[in-house]
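Below: one structure, written as structure tokens.
A single protein chain has been removed from this complex, and every other one stays in its place.
Naming follows writing order (A and B), and every chain is counted from residue 1.
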Amino acid sequence: MAIDNTVLFIANYVAPASILVIMALGLDLQWGHTGLFNAGVAAFVGVGSYTFGMMATGLRPFDPTYGYPGHFGPPGPQDLILSALVAMVVPGVLGVLIAVPTIKLRADYLAIATLALAEIIRIIFQNATHVTGGPLGLDLVPRPFARYIAGGWPADGFFAFLIAILVLALVVALEYVSRTPWGRNLKAVREDEEAAEALGKDTFRLKLGAFGLGCAIMGLAGALQASWLSVVLPESFLPFVTFTTYVVVILGGSGNPKGVILGGYLFYGFGWTIQQVKSQRWFPVEWGPRIDFLNLIVIGLVLILLVLFRPTGILPERKYVPRARAKA
Amino acid sequence: MTDPILVAKEVVKSFGGIRAVDGCSLQVFPSTITALIGPNGAGKTTFLNIVAGLYGADSGEIWFDRVRIDGLPAHAVVRGGLIKTFQIPRELRNFTVLQNLMVAAPPGPGDRFIDLFVRPFAIRRAEEEVVEAAEAVLAQVGLTAMRDEYAKNLSGGQKKLLELARALMARPRLVLLDEPVAGVNLTLQKQILQVMEGLRARGTTFFLVEHDMDVVMKNSDWIIVMHQGRTLAEGRADEVKANPAVIDSYLGG
Partner (left out) sequence: MTTPRSGLRNLTQSLTRVPWWGTVLSIFAVASLALYLWMPLGGRPLVLQAIIQGFVVGSVYVLGASGLSLNYGIKKFANFAHGDMMTVGAYVAFTATAILRWHIVAGFLAAMFAVAFLGIFLEMSVFRRLEKRGEIAALIASVGVSLVLQNTIGIIFLGNPLYMPVQTPQDFQIGNTGLSFNWFKGGLTIALAVLLMVFLHVLLKYTTLGKAMRACADDLDLARASGINTRNVILWTWAISGGLAGIAGVLLGILVNLVPLVGFFVLLFIFSSVIVGGIGSPYGAMVGGFLIGIVEKLSSVFFGQLTSMGIVENGASYGPAGAFVVMVLVLLIKPEGLMGRRRPSEGRRRRGALFARRIPKEVADVGD
């Protein structure tokens, strides 16, 4: 196969799958580690996307005919890094602000509250046209090093490579966090919050920290998505995105970052395979939409079966057994 | 005359219309095993929960070693050196026994998020020390064999031991024990009491709620009797046993 097609083929799997994985890692920190049922994942990813889009696109006046809002400044490689960082900080801070009043809620109430807040945010995305571009969204979001790398397969390949490294770095970082006292405290909160409090842990602060950090990671996913797709659209942030992320976390193994990666790449691989099958025209074309529905039915069934029979996922958390010290 | 390590003044707590604790005042002295006894509904567990910071008192003062602790959240009280165990053990089920103890360790590097990326080597060293300390406590209570078992797989008595061991990991100066030997067989009972006595000799204070009068009378340095939300009497075992008011309300005649 020609190199350009191979690279495109691989990149078109690796990049979006990795974005999903990063979202799931953020959720895993909140829910898998700390037991916080955040049903607003889509909104935090969206805030990251829009923030990155706004910061990284060129300065141009609002054009009413096109409807595209102008934003903050010409992109350059260093500016994209700054944009990405801001795209992590803004959802992180927003997450902490939302968490302060809501984190005390029971898990199912927290789910409903965060779902409702996420919908409000999405409605804002959809309607605040002068800021977010409304239904048309943001356009022309740049890729990193766009000036030095040609478009097409080199850019896609490089981006996929970059994002894979990010995933790797993130997983290493989260595995490390998992093994530290702070990470252990988060899991203690998940296991029995009152007991953790009675053992000296400031559970409120721990929960805020986990929630905020998880939202920042989701923001990173959003920024990467904005750059990959080069557009930011409000319908990318429907509750469906949140549910999908939960499937990934549960499938892979909640509380285990390595499991979550596996779950993410596997899950995306499944959907991606379906798309490949559709495009190969092995089935009649008019079955196309039906195949999409079938895809989602399978996802729903998988979720039900997982909850019923294997809630710990493919790679459950491993038991912590430190090396036995030689007895003195 | 040493100063008391714990002083409660006129503590009041109501639930709905019921005054569970009704103006309770008492003192606990350091390096003692002090027992709090009384009939069901006397308010003992509620009082312990208030001291530990798990409930907020409606009014009254609580002083721990000359620091006022009423109104502080539980985690702050623990960091001050006062810890409470639960009557029905609250083990962290999906943690190993060792992990349960490690959670209870006093705060160090690695408990603050910033430290994770600024002081990774200090954290690694501290973790090794915590593991060592935890293994020492396990040896003390006799749970070494269960070090890597999930806490949910422990027997009832072992969970009680774990509850005590966890409290000790926090290196407290005062331990509140809510029925530490309830439902525990005699061998384990002896073990628990031995551990307590050993630590008492080295300066730890124990303040326990217990219904087993045998255990209380044989092992306490001082007994406080609570009735209907306030203290009724106190003294050494023989004094309390002979107190007519106590016999009337609780011990039975």
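Methods note: a contact is a pair of C-beta atoms (placed from the backbone, for glycine too) under 8 Å apart; a residue touches a chain by one contact, two chains touch by 3 or more.
If you're wondering where the values come from, they're calculated on a predicted model, not measured in any experiment.
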Original post:
In the full complex, which of A:V96, A:A111, A:L229 or A:I274 touches the chain missing from this view?
Top reply: A:A111
Subject >> Residue, one of A:L94, A:L138 or A:V189, that touches the chain absent here >> reply: A:V189
Subject >> Residues from chain A at the interface with the omitted partner, ascending >> reply: 34-35, 37, 101-102, 104-109, 111-113, 115-117, 119-120, 123-124, 126-130, 134, 189-194, 243, 246, 250, 254, 289-290, 293-294, 296-297, 299-304, 307-308, 311-312
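Note that in this section only the chains that are shown with their structure count from here on.
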Original post:
Where on chain B is chain A touching in the complex?
Top reply: 52, 54, 73-76, 78-79, 83-84, 86, 90-96, 98-99, 102-113, 115-116, 120, 123, 126-127, 130-132, 135, 148, 150, 166, 170
Subject >> Interfacial residue positions of chain A with respect to chain B in the complex >> reply: 176-177, 180-182, 184-185, 187-188, 191-192, 194-203, 209, 213, 317, 319-322, 325
